[in-house]
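A single protein chain has been omitted; all remaining protein chains appear in their positions.
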Amino acid sequence: MRYARPATAAEAVTLLGQQAGIVRVLGGGTDLLVQMRSGMIEPDLVVDIKHIPGINEIRAEAGGFRVGAAVSGAALGDHAGVCALWPGVAEGFQLIGSTQVQGRATMAGNLCNASPAGDAVPALVAAEAVARIEGPEGARDCPVAAIPAGPGRTTLKKGEFISSILLPARPERASDAYLRFIPRTEMDIAVASCAVSLVLDSAGTITVARVALGAVAPTVVLVEAGASALVGSKAGVPALAALAAAASAACAPIDDKRGTIEFRTEVAGVLARRAAETAYARAGGRK
Amino acid sequence: MKSLQVSTTINGDAAEFLCAPDETLLDVLRNRLGLTGAKEGCGTGDCGACSVMLNGRLVCSCLVLGAEAEGAEIATIEGLAEGDVLHPLQQAFIDHAALQCGVCTPGILVAAKALLDRDPDPSDEALRYWLAGNLCRCTGYDKIIAAVQAAAAEMRGARDVA
Partner (left out) sequence: MSLDEYSRREFKQVGTRPRRPDGVDKVTGRAMYGADASAPGMLVGRILRSPHAHARIKAIDTAAAEALAGVKAVITAADFGLPDDDFTRDVQDNCMARGKALYDGHAVAAVAAVDAATAKAALKLIRVDYETLPHVTDVDAAMAPGAPVVQEGRALENVPAGMSANVTSHCEFGHGDPAAGFARADRVIERHFTTAATHQGYIEPHACLASVSADGKADLWCCTQGHFFVRTLCSAILGMEASQLRVTASEIGGGFGGKTTVFIEPVALALSRKAGRPVKIVMSRDEVFRATGPTVSTSIEVKIGMTKDGRITAGEAHLRYSGGAFPCATVEMGGQAAFAAYDLDHVRTYGWNALTNRPKEAAYRAPGAPQAIYAVENVIDELCLDLGLDPLEVRLKNAATKGTKSSYGPTFPAIGLVATLEAAKAHPHYTAPLAEGQGRGLSCGFWFNFGGNSCVSLNVNTDGTVGVTEGNPDIGGSRASISLMAAEELGIPYERIRTIVADTASLGYNDVTDGSRVTFAVGLATIKAARAAIRLMCERAAKIWGIEADAVEWKDGAAVPAGPNAPADVARRDRRGLVRDRRPDRRPPRGQCRRRRRQLWRPSGRCRGRPRDRGDQDPALHDLSGCRQGGASRLCRGPDAGRRGAGHRLGAERGIYLWRRRAVAERGLSRLPHPGRLGPAEDRHGDPGNPQSRPSLRGARRR
């Protein structure tokens, strides 16, 4: 195995594009090193992107924030601006692992590891976050939702990597929330999860909603019917019930030691309802 | 596999080492630098026994490549005491019997210090969440929490006096 530490995005793209065999981007390494250790993969080249200028930074951009691909959970958690604007994204990201894992883990890594249960992903999808991808053909922007292709697979092409993720601007009275179910309180993988992002009008009526589920299908699921159930409501009981039903209906989970199909399906609905309530309250809505 | 030459700073001292590209920082510390205070309990980020500070952040050294230490600042359990004066956390762990077999202790101390450096007065809940990535099989955690709180109180007291 070779270890490379490119100083520019272009250099990284070249390294990633030219090396034959197994090539991996190294972000926080909290997935990659575990996979290497277990013998799951033996990369020929590991490209450490953390020394590319700007990749460790969070910058304000067009009312939102551009989060560098190497920004760790701990660093994001220290950023008051992001936490205030996108609390659901911050809480999803920060649920990953332990304090130690947070010291290293990145959102881009969580996204590109492409686990169906990745905790950062549903909130990014609900937030309509956009990944900036560097590649042999230059930079391109791609909605986060379009990146996971299946368990362990992404739509990134050879030579490409994510350099940053843009969390867009939000109007007043907007917020988001993320919840997951795990048997333990910490350090576990989501059995089911849900992110909800809402925009309210001055009367507290939901005008925009996005609902995304994790761990209940091969990739993150955007629940349009759930969003429609919320729009026009004030997150009242019928709307929440409809949301829960829509969320459960959108599930296509697997049965495994963490949870049965039935359990995951039901819990996804419960989580959607609760996440919507939290997001609604955070957005300043009162019932 | 060609070895890499790495220059870094460990507990304030400059250190250089050669390591394989896929070698972890934990292996480097333990096998190449003789710093065996950090332990490997799992090698997969689950137990926290390998905790060290890397550029001011708490990390599992088993999930960091040795190569990534280039130009970095690393702090390990070996640097916690000042000479023969134990850090208040170390003293509190002894006084409060917060260790049994002690193999998790270096990692827990490094992690606890990282918290107290940020938050000198954490709630028990915050402390338990902060230490969730440090597994201890023996003590049952309560004494660990009590010891960290005692050290925190002592450190606050010392600071107030100073």
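For this structure, a couple of remarks:
Think of it as A and B in the order they're written, each chain with its own count starting at 1.
Methods note: contacts are C-beta pairs under 8 Å (C-beta built on N, C-alpha and C of every residue); 3 or more make two chains touch, one makes a residue touch a chain.
Bear in mind that the values here come from a model prediction, so they are computed numbers and not experimental data.
Across the entire complex, contacts from the unshown chain go to B. Across B:Ala69, B:Cys104 or B:Ala132, the single residue that touches the chain missing here is B:Cys104. Which of B:Leu4, B:Leu25 or B:Ala38 touches the hidden chain is settled by the complete complex: it is B:Ala38. Residue B:Gln90 is the one among B:Thr8, B:Gln90 or B:Gln149 that touches the chain not shown.
Where subunit B meets the omitted chain, the residues involved are 1, 20, 22-23, 27, 30-31, 35-44, 46-47, 49, 76-78, 80-81, 86, 89-91, 93-95, 97, 99-106, 109, 135-138.
Please note the rule applied: only the chains that are shown with their structure count from here on.
Against subunit A, the residues of subunit B that register as touching in their complex are 1-2, 4, 21-22, 24, 43-46, 48, 51, 54, 57-60, 62-65, 67-68, 70, 111, 114-115, 129-134.
On the side of subunit A, the complex with subunit B involves touching residues 1-3, 5, 26, 28-30, 33-34, 36-38, 46, 48, 50, 72, 74-75, 97-101, 103-104, 185-187.
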